[in-house]
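Yeah, one chain of the complex is gone here, protein chain that is, but the others are all in their spots.
Letters A, B and C mark the chains as written, and numbering starts fresh at 1 in each.
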Amino acid sequence: MSTSPAAGAARWAASDPNRVRLKDLRTEEMVLNMGPQHPSTHGVLRLEVVTDGEIVIDVIPHLGYLHRCFEKHAESLTYPQVIPYVDRMDYLAAMNNELAWAVAVERLLGIEEDIHPRVQYIRVLMAELNRIASHLVSIGTFGQDAGAVTPFLWCFRDREHILNLFEWASGARLLYNYIWIGGLMHDLPVGFEERCREFVQYFRPRVRELNDLLTYNTIFVERTANVGVLPLEVAINYGCSGPMLRGSGLRWDLRRDDPYLVYPDLEFDVCVGRGEVGTPGDCWNRYKVRAEEIEQSLRIIEQCLDQLQRGVARRTADFDPQKLCPPRVVPPRGAEVYARFENPRGELGFYILSDGTEKPFRVKARSPSFSNLSVLPEISRGAMLADLIVILGSVDIVLGEVDR
Amino acid sequence: MMAQRGYWANLRTGLRTVWTGLRLTFRHLKQARRRRAPVPIWDPSYFRQPDGQVTIRYPHEAIPVPDTGRYRLHNHIDDCIGCLKCARVCPVDCITIETIKAVEDLGTTSNGQKKRLWIARFDIDMAKCCYCGLCTMVCPTECLTMTKVHDFSEFDRDNMVYHFANLTPEEAEEKRRLAEAAAARPTAPVREGASEKPAAGSGKPAFAPRAVPRGQSAPPGQAGAPATRPAFAPGAVPGPEPEQSGEAEPKAETSSPQAEERKPTPRPFVFKRKES
Amino acid sequence: MGSGMEFFIALLGPVLGVMFVALLVASFIALYTLAAVYAERKVSAFIQDRVGPLETGPRGLLQTVADILKLLLKEDIVPRMADKPLWVVAPFVVFSAVFVGYAVMPFGPELVAANLNVGVLFITAFAAFEVAGLLLAGWGSNNKYALYGAVRSVAQVISYEIPAGLAVLSVVLLAGTLNLQEIVLQQGIGASGPRHLFGLPFLPDVSALGGLFTWNVLAYPHLLIAFAIYFIASLAEVNRAPFDIPEAESELVAGYHTEYGGIKFAFFYLAEYGGMLLVGLIGAVLFLGGWHSPLPNLGPVRLADWTTGPIWGIFWLLLKGFAAVFVHMWARWTLPRLRVDQLMYLCWKVLTPFAVAMVVVSAFWASWR
Partner (left out) sequence: MATVYEIRDWIVERFGPEGVRELQLERVIPPALVIDPARLREICRFLRDDPRLYFDQLMCLSGVDYGPERDQVAVVYHLHSTVHDHQIALKVIVSRSENLEPVVNKLEYTRIGPDGEPIPNAEPPEAPEADFGEERVEYVTEYLPAVDTVSDIWRTAEWHEREAYDLVGIAFRGHPDLRRILTCDDWPGHPLRKDYVWPEYYHGIRVAY
């Protein structure tokens, strides 16, 4: 490679997709490139930040550093083969992604209603466990963005137990390929339900501990309350979903409002930002929604366990979820579906268009982080540099999902 | 911002919450005298471990992997019938199989299925594997399994390719000859993944210069090694049957020193790989 | 040891003596930093339910040694666009500012390298000088993150000098001297003049009792608040969490030392940990009796007398300093980081008014006494 300055300059020009040009800046403004390698961009995200001292004038996110064209891959894979790829979108909530893909394809096939109840309850159980795991990461990294490292490690400590449960059930710790179209990879191992119940008992005090350390800590509250306020109408207009939208005060949860699987039979509250501290729609309320959702997920898990141990979804000797899967997944030609699901980060939608073959004709994944991130410039203008980090943390993006 | 609740109230809350946090962390500091034992999740005492240090000192101790653990793939080749189902279902195409039709009786697998094919090549590139486990689920004889071995890092990426075939190249060549002689129609080896571009050696001569020196340097003492490789030489005209001389033959080897020299074999890139 | 050192100094001349003491202190800081980094890792690990370094040496004790060896062996990279002289000199400026502070630190009776009669002034002046080094580092790196860190640290230090200075002033007013050694001497057995418990004349005189009761924080209870103010301000002065804004890892990567590596980075590290101990020692000297023992003379059990002396002095002072360092670590792994404006708020609207109040109380107390 040439090392002459001219060559260097040319190379720079080609790999310099900066949006802001030097000539457009005022004297006191400065462009700060945050990322793609930065401790707080949660992956490979680049933020082009125009700053005036500590004040953020504008933020331009640059995505795609983790782009692997999931949609193109999906077009050349059969429906069941897509599941491992779907896992890798939101790698912190792989179970939820699998569930979304499986149910979306079942809806495409028209077999959504025929799923065995035990399969449904196991799916919900797994999804909620994974929601807790995902929220733990989100809360932990959010605390770390605000400078508190200890909650991060406590969260990871407890997430580890969930991963152990998952490994026991599915054989993998992060990318499970457990929920299959029409069924599951296999039934829960014997004793899983009991251990799950113990986990719930173990975990409840840990949530309280976390609240003591972080949630109500004055410094943390000062750092996050009234920061990055996202008004409700802006949130809706930008297509925000999940805790972003609920943090702004809209009681909107697809598990309740556009239900799938057995969610209608389960009892849980939809947590919204109430402005207990700060105003609804600020970073603290988004955080709090997640923290409260953990407890709601524990409630759902307990109800699922009741059903799995004693209720309609009892363990039976002849239950083989793998055999429930259709041997060939071939949706009818021209069928299309947009199915959406409440993921930890919001609405995960799959638009699937079938051409009557084993492979989808077109798959579009509407990932929650992608839409949630698009609101970042809107809410971080005028904030301080330290706030920008906190706002980004409260959006809770997973770059695997943003870039797909 | 701070004056939301009044100066003194704020100060009091501040001191109180900071003190709460400090007390909490001090409790954890004291708890660090105890630590969790690395018990597996199916152990009834898993959630009854004492509070305290949770870190597992990994190389010295490890949490046992459950029996369902999906890690390194293993193929019990004696039971493999060469049905290619695993290679077809693999989303990342990390399994490469070559089969030769057997003229003699190969017996049956342990679950009673008739074996009809020699497995000249059964390579799994664990560096590509995404550990989804789909291949193990479709295997009709359950010879392909995912084991609990999860720590198998290598310094050389080529060592991540696992060879499971049990035929030496000479044997494979002989079987192939027999198969051709027996059948009136030619039975070209089925090569999954590379089937669209049969003459790979001639298709991508650009890669050959890199392939040859590396292969030569790897086994210095092997006299027979260069003889198998001329098809890769830069600018060399591919043989009449490049498929067999250039591609299939060296790939059917199983012994490890020779395994290294066939690694650089260009793998023709095709985006849509699994045309059914 | 004290007299031995005096003999030594007299024999070889003051220059050599100073060099020897400097070397002694420097090697002490280096060794202490090794231990402190290890301790910080262990403390953070235990708070976070981890095990911390364990593999290098017994119980991981050699981990920091290995790290420092790595830093020493690293290639010394100078960024191409850096302002080289400033960039090179910055870590040494920062370290020297901290290092000089130890010169006036009384480690025991007659055990002080430079018994300045303006020791308090000297030490606060040089502590403030540290920021010049940080500014050089941030500016010289020619890196935006480093610049942010430098500017933040300047803003922070200027703010925090004020409450810290006022808190110190409230002690100085009562002590009536700027000499650190004299301030210490007033806080233990052998203090000249009566020293009543809690400073109240109707309570018994405790100057003979010594120990804990003669410390400034107990002799003048309002100084407890002054001490708290000083402690918080000192956290900010050495850029420790929750005031580690200049090097806020999640925002500015590493702040002013983003571009540094190898031995220069090691100097920043030495300065940081040296500074932590130094502010702890100053706090101990001003408020917690310096090198005096906390044990009082109880009748025939002359605990204070028995635990006073040069070796004991070093022991007690360092114990107090290490305790302060431990609290620094404890707070760091508990609290989130403040934002720049909130730090200013805390400084100007909370700490400074209280510090002023303490100065006023001290002034009245001193004149009334």
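We adopt the following convention: contacts are C-beta pairs under 8 Å (C-beta built on N, C-alpha and C of every residue); 3 or more make two chains touch, one makes a residue touch a chain.
Being a predicted model, the structure only gives us computed values, none of them experimental.
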item: Touch criterion as defined above, residue of A:Gly273, A:Pro321, A:Gly349 or A:Gly400 at the omitted chain; value: A:Gly349
item: Residue of A:Phe192, A:Phe220, A:Trp252 or A:Phe319 touching the missing chain in the full complex; value: A:Trp252
item: Among A:Phe142, A:Phe268, A:Trp284 or A:Phe370, residue touching the chain not depicted; value: A:Phe370
item: Sole residue of A:Gly191, A:Pro205 or A:Pro332 that reaches the chain not shown, by the stated touch rule; value: A:Pro332
item: Where the missing chain touches chain A, by residue; value: 1-2, 6-7, 10-11, 13-14, 17, 19, 63-64, 67, 69, 71-72, 75, 107-108, 233-234, 236-239, 250, 252, 257, 332, 334-340, 347, 349, 351, 353, 362, 364, 366, 370-371, 374-375, 378, 403-404
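Simple rule for what comes next: only the chains that are shown with their structure count from here on.
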item: Touch-based graph of the chains, sorted into line, ring, star, complete or other; value: complete
item: A-C compared against A-B, more contacting pairs; value: A-B
item: Computed distance of Cα centres, chain C from chain A, in Å; value: 45
item: Length of the line joining the C-alpha centres of chain A and chain B, rounded to whole Å; value: 29
item: Residues of chain C touching at least two other chains; value: 47-50, 333-335, 342
item: Chain B residues counted as touching two or more neighbouring chains; value: 1-2, 18, 21, 24-25, 54
item: In the complex, chain B residues that touch chain A; value: 1-2, 10, 13-14, 17-18, 20-21, 24-25, 40-42, 46-48, 54, 63, 65-66, 68-70, 89, 91-92, 130-134, 137, 146, 271-274, 276
item: Interface residues, chain A side, partner chain C - complex; value: 30, 32-33, 38-40, 54, 143-150, 153-154, 157, 213-214, 217, 219-220, 222-223, 384-387, 389
item: Contacting residues of chain B [partner chain C, same complex]; value: 1-2, 7, 11, 18, 21-22, 24-26, 28-29, 31-32, 35, 51-55, 57
